[in-house]
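Just one protein chain is left out here, and the rest sit where they should.
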Amino acid sequence: MRLMAEGLSAKRGEDLIFNDISFVLDASEALVVTGPNGSGKSTLLRVLAGLLRPESGHLKLENGPPEIAHPSELSHYLGHRNAMKRELTVAENLSFWRDFMGDSPGGRGATLAEAVEAVGLPDIAHLPFGYLSAGQQRRMAMAKLIVAYRPIWILDEPTAALDAGADRLFADLVKAHLGKGGIVVAATHQPLGLDRMKELHMTGFEHLAGDHWHDA
Amino acid sequence: MMSHAAYVFTSYGIAALTVLGLVAWVVLDGRARRRELAELEASGIRRRSAAKAPGETP
Amino acid sequence: MSENSLAIRKFSDLANPTRFLALADRLLPWLAGLTALFFVVGLWLSITTEGDYQQGETVRIMYVHVPAAWLSMMCYSVMALAALGTLVWRHPLADVSSRAAAPIGACFTFLALVTGSLWGKPMWGTWWVWDARLTSVFVLFLMYLGLMALNRAIDDPARSSKVSAILVLVGFVNIPIIKFSVEWWNTLHQPASVMRLDGPTIDPEFLWPLIVMAIAFTLLFFTLHVAAMRNEILRRRVTALRRLAARAAGRGARTQ
Partner (left out) sequence: MMALFFRDLKLSIRAGGGAMIGVLFFMTVVAVIPFGVGPDLNLLSRIGPAILWIGALLASLLGLDRLFQAERDDGSLDLMLMQETPLLFTVFVKCAAHWAATGLPLVIASPLLGLFMNMSEIAIGATMLTLLIGTPAITFIGAVGAAVAVSLPRGGLLVSILVLPLAIPVLIFGVSAVYAVIEDPAPFLPPLMILAAITLFFAVIGPVAAAAALRHASD
């Protein structure tokens, strides 16, 4: 499986956020997106997840299952928000997402017990999600990544609310996923300690007048 | 037009149903709460006051 | 048993939830047994007594309707008293009591409305009229439901207790309106015939089953109320323990 981006650029409103970004990711490869605030990391990830339409360029998947219309259907997206309901228990949340998302072809999701074990919180799956601390909530949101199998993970600041121990735990999750032939795209400052890692440094460009009202 | 006895039976019936429903709710609610409490205690979580209770400490 | 004696007991030796639970466990079987006994006697009396020459068999609806209506008001009074306990004495069990009483009160009010309706159809020829007594009881029903909705909407009892206590006290103005509506306004509903200063005007033939049924319903209320309070205390314990569990799990993971 190979994920290819060719000449992607995106706008928010009238502002050009980034221009002409290309990369190729093979199976078991990770792309770490870095850059200062406002350089368009989140926007790029939302484009990859199919939540924003790119202004130009396109995203392609090679050697993937034939019936897929957009790579986002094979992707997990973990944004700034956890996509879990405070009123439901962790187990209810996770089993909902597992049933709702289903597994992509070529893999199987972990059971609930395995998933909460993997994020190091095996005893509190019966608690309402809202009772958990911010860090615990984030870890449970990561458990969501493994209850339903998706070959591509798109992670936006996944370790924002986590302490050092949980950071390691997360790095292990990512490594395990890559080991099984997955692809990871993550915007993070945390060193993941991976062998096959590409880095994309985004600069943002205030200097570039991408706005057609000023075209000379 | 229903006979008068029918009205009497209906109201007694509804009263019985409502009261039984209320009793069932209270009993079932109590059982569910006790079960949750037992589950929590089985997983080793205890209130401070309960932990100090005699017989609880080994 | 009256609200007064319950309140005194609560304030003197039931301040501690654990002791309340112990006492409730001991008290409940007796209360339940007594309730059942009174219901057996009351139902037997209300079935065997003669029908009224004017109202016929339907007078038997009274034995359910009047106690239910009386309880709907008493339950609200208990809640108002508990609300006072929450606001003035900050008693930990007062909010539990008020919260536990709301669904029970709603059920009895519902019962009063339905049986009244079933009594009204053969007597007045209509299920419902918008007169003062009926309307104010219906408003009481809506108030119970509103309080239940409010209690559910705010899941943190520490925050919701004050708010709902204030609402309960504000709503208490409705109780005298219900009680005296039949005297203040000329309505279809008949005036009180048991609780009067100049003694009951009702025939003793009907009075006995009515009194027994009223006692049975009152006992039922207290049984359910104590049991529901116990459930509410347990529910809060579960919540507290869960929060504790969430905190403990974080610590445990770090030490592993």
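First chain written, first letter: the chains are A, B and C, and each begins at residue 1.
The criterion applied here is as follows: contacts are C-beta pairs under 8 Å (C-beta built on N, C-alpha and C of every residue); 3 or more make two chains touch, one makes a residue touch a chain.
Note that this is a predicted model, so its numbers are computed, not measured.
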item: Interface partners of the hidden chain - shown chains only, full complex considered; value: A, C
item: Contacting the left-out chain in the complete assembly, out of C:V40, C:V88, C:A153 or C:I166; value: C:A153
item: Hidden-chain contact residue, picked from the options A:L88, A:A171 or A:L194; value: A:L88
item: Subunit A residues touching the omitted chain (full complex); value: 49-53, 68-69, 72-73, 75, 77, 79-88, 92, 95-97, 99-102
item: Residues from subunit C at the interface with the omitted partner, ascending; value: 117, 126-131, 135, 138-139, 142, 145-146, 148-149, 152-153, 155
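The definition used in the following text is that only the chains that are shown with their structure count from here on.
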item: Chain closest to the assembly centre - both centres taken as Cα means; value: B
item: Comparison of B-C and A-C by number of C-beta pairs in contact, larger one; value: B-C
item: Whole-Å gap between the CA centroids of subunit B and subunit C; value: 17
item: Approximate Å spacing (C-alpha centroids) for the pair subunit A, subunit C; value: 54
item: Residues of subunit C engaged with two or more neighbouring chains; value: 242, 245
item: For subunit A, residues contacting two or more additional chains; value: 123
item: Of all residues in subunit B, those that touch subunit C in their complex; value: 2, 4-5, 7-8, 10-12, 14-15, 18-19, 21-23, 25-27, 29-30, 33-34, 36-37, 40-41, 43, 45-47, 49
item: Contacting residues of subunit C [partner subunit A, same complex]; value: 242-243, 245-247, 249-250, 252-254, 256
item: In the complex, subunit C residues that touch subunit B; value: 18, 56-58, 60-61, 64-65, 68, 103-104, 107, 110-111, 114-115, 118-119, 121-122, 220, 224, 227-228, 230-231, 234-235, 237-238, 240-242, 244-245, 248
